[in-house]
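Below is one structure; the comments refer to it alone.
Here the complex is missing a single protein chain, while all its other protein chains stay put.
As written, the chains take the letters A and B, and residue 1 is the first residue of each chain.
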Amino acid sequence: MSESIEAASVEVIRRGRRRRVRRRRTVVVCLVAVLAALFLTSLCVGHTVYSPYDALRVVLGETVPGASFTVGRLRLPRALTGALAGFAFGLAGATFQTLLRNMLASPDVIGITSGASAAAVFAIIVLGLGGTAVFVVAVPAGVLVALVIYLLTYRQGVLGARLVLVGIGVGALLNSVTSYLLLRAPAWDVQEAMRWLTGSLSSAFWDGVGPLAAGVVPLSAVLLALERPLTALQLGDDSARALGTRVETVRLALVLGAVGLTALATAATGPIAFVAFLSGPVAQRLTGGNGSPLLPAALTGAVLVLAADLVGQFAFDTRFPVGVVTGALGAPCLLWLLARPGRTRLARRAEGVL
Amino acid sequence: MRTRSSLWLSACVLLVAVAAVLSVMFGARTVSPGDALAALVHGDDGSLARAAVRQRVPRTGLALLVGAALGTAGAVMQSLTRNPLADPGILGVNAGAALAVVCGIAYLGISAPEQYVWLAVGGAGAAAVLVYVIGSRGRGGATPVKLALVGTMVTAALSSLVSAVLLPRLDVVDTFRFWQIGGVGGASADGILQVLPLLGVGFVLGLASARGLNALALGDDLATGLGQHVARTRLLAALGAVLLCGAATAAAGPIGFVGLVVPHTVRLLTGPDNRWVLPLSALTGAALVTLADVTGRLVARPEDMEVGIVTAVIGAPVFIAVARRQKVREL
Partner (left out) sequence: MSATRTLTVEAARFGYAGRIVVDGLDLRIPPGAVTVIVGANACGKSTLLRGMARLLAPERGSVLLDGKDIHRTPTRQVARALGLLPQSPTAPEGIAVADLVARGRTPHHGLLGRWTPADDEAVARALTATGVLDLADRPVDELSGGQRQRVWIATALAQETDVLLLDEPTTYLDVTHQVEVLDLLTDLNRDRGTTVVMVLHDLNLAARYADHLVAVKDGALYATGAATEVVTPQTVADVFGLRAEVIEDPVSGAPLVLPVGRHHTRRD
């Protein structure tokens, strides 16, 4: 092959790769910008509207009469909780979907959020705990439920389809436990119930933000650091091993990280419906499917939660918890993602399940 | 097999009778069988025992009917979709019915039960179609796992919509609780009469499709070769299942897992012949829901635990066991 032809082909490759990397970077930057805008909006908008300038001053620690309480004590923790939880749900969802090679297998379908929810409700209603203690109960519970699902499924290696089915069964069982506990609560509070059944940001206060951030930040760092081995795993276990990836170790770390993130976020906000499911596919549609899906999905999750919360609070006469908004929008999104004609790729993904 | 199946039939009838009696006997206070019979036969004489019995009879009746409806519907759905995991709760059918009813109450001001039964049926049908259409996309068609997944998601989405409709109307808090988990506690003789016609038609359609479903189990092509009108059988059977689910949900809220657990158990006893599976599923379903209701009353005295929770606690492990036994291909 002559030198010039070889150089030309290398140039083609390089340009193509650069273009795709640029697209992905642009998407990430745009998502961060949108997230920042939504965050700021959440701080400013409400019963009383504050200017972005005032809101920023409060964030930076200044005391602004009137705004300090509303923005600092109410809206800021709410926005932070929403962003962190959305980030965690999106990241965990994309990880599960990639690991199980199936878009339909997200932690809120396969029972992981149900486990954390049930434990959190148990902790609050039966044990009377609050704050950090709830996290301490809910996170190991989520991991335990994941372990149970794994053990129930394991037979000559975990088969994805069976895992999904067992997860659905376990999820249904735990959901009914949660419902029962909620019905038996001494003071049946609709808001509280809604939080644990569909997810809500209304109970977000400062004492919850600390533990949430303390868990989400390191776990997210771990998962994002494993992006490269994850891209190898996407090619199948055999190919990944052939490329020199330590498959078992990486997979275990990814699963533990994703389960931990899911449990943390659920303990903070309840199981916000569909965020974990939608973030990955939406992010993939934006970036065109190249490179690792994790960071764009995480950012998409945060955007979804903050946007849905704004809609739930202000778009209608009644205040709807964020989970109701995402849940109600989930069905048309599901339709759009699965039923578009000619979506042979997604169809092939769904077809991979039995 | 025939004699064994008839034996099981008699056993199931007996079981239903026992369940009914137990249901009338137990509750916040226990009534002896003698008193129960006396109350049924001689009517109210003012005693507390008789009052308790009179209150429990409609409840028992509803539990029996709803259980039979869900059992039959589940068996029909499993046959129709060739999916051992089909259950009106899992496939989102109950959620569709619940949403339709809630919307009817909230937006159309419907309060007459006989009207919202029709809504429930419509909602059940719409949800079933939705789940089936989405689940059929892609190669392989409507495989069991895809249907289960799509059903779970549609249930989640529709439940969110139910919450969305009810939240602004917190004065109907009790209705909301009712729709979260199925319960037969609010039963009344009138209420039962409202749903009876639809249930009746559903039962007739469902049970009559037994032979057709047997043929369909061999595959569409073979069934047509055997002279079976495939599309018509499917449509009528589906209609029967939807009527049953819709009416049951309208009367008692979304009760899950009955439609899953009962047909499997029955099939273990009688084999896959639908001419036995369907009627026995009806009877076993009736017994199961009634007994679950009794259990709920006993376990959580003096209140009661909604029947939907008990069926979930029983049904989910069965679902998991079936899922584990399934031969599934690698994802």
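Points worth noting:
Basically, a contact is a pair of C-beta atoms (placed from the backbone, for glycine too) under 8 Å apart; a residue touches a chain by one contact, two chains touch by 3 or more.
Just so it is clear, the structure is predicted and the values come from calculations on it, not from any experiment.
The chain we do not see here touches A in the full complex. Touch with the chain that is not drawn comes from one residue among A:L151, A:L235 or A:A315, which is A:L235. The missing chain lies against chain A, touching residues 1, 6, 9-10, 12-14, 16-17, 20, 98, 101, 156, 228, 231-232, 234-236, 238-239, 241-246, 284, 288-291, 344-346, 348-349.
In the analysis below, only the chains that are shown with their structure count from here on.
Of all residues in chain A, only 100-102, 104-105, 108-109, 152-153, 155, 159-162, 164-166, 168-173, 175-177, 179-180, 183, 188, 190, 194, 197-198, 273-274, 277, 317-318, 320, 323-328, 330-331, 334-335, 338-339, 346-354 touch chain B in the complex they form. Residues of chain B that touch chain A in their complex: 85, 89-90, 130, 133-134, 137-140, 143-146, 148-150, 152-154, 156-161, 163-164, 167-168, 170, 173, 176-177, 180-181, 256-257, 305-306, 308-309, 312-313, 315-317, 319-320, 323-324, 326, 328-331.
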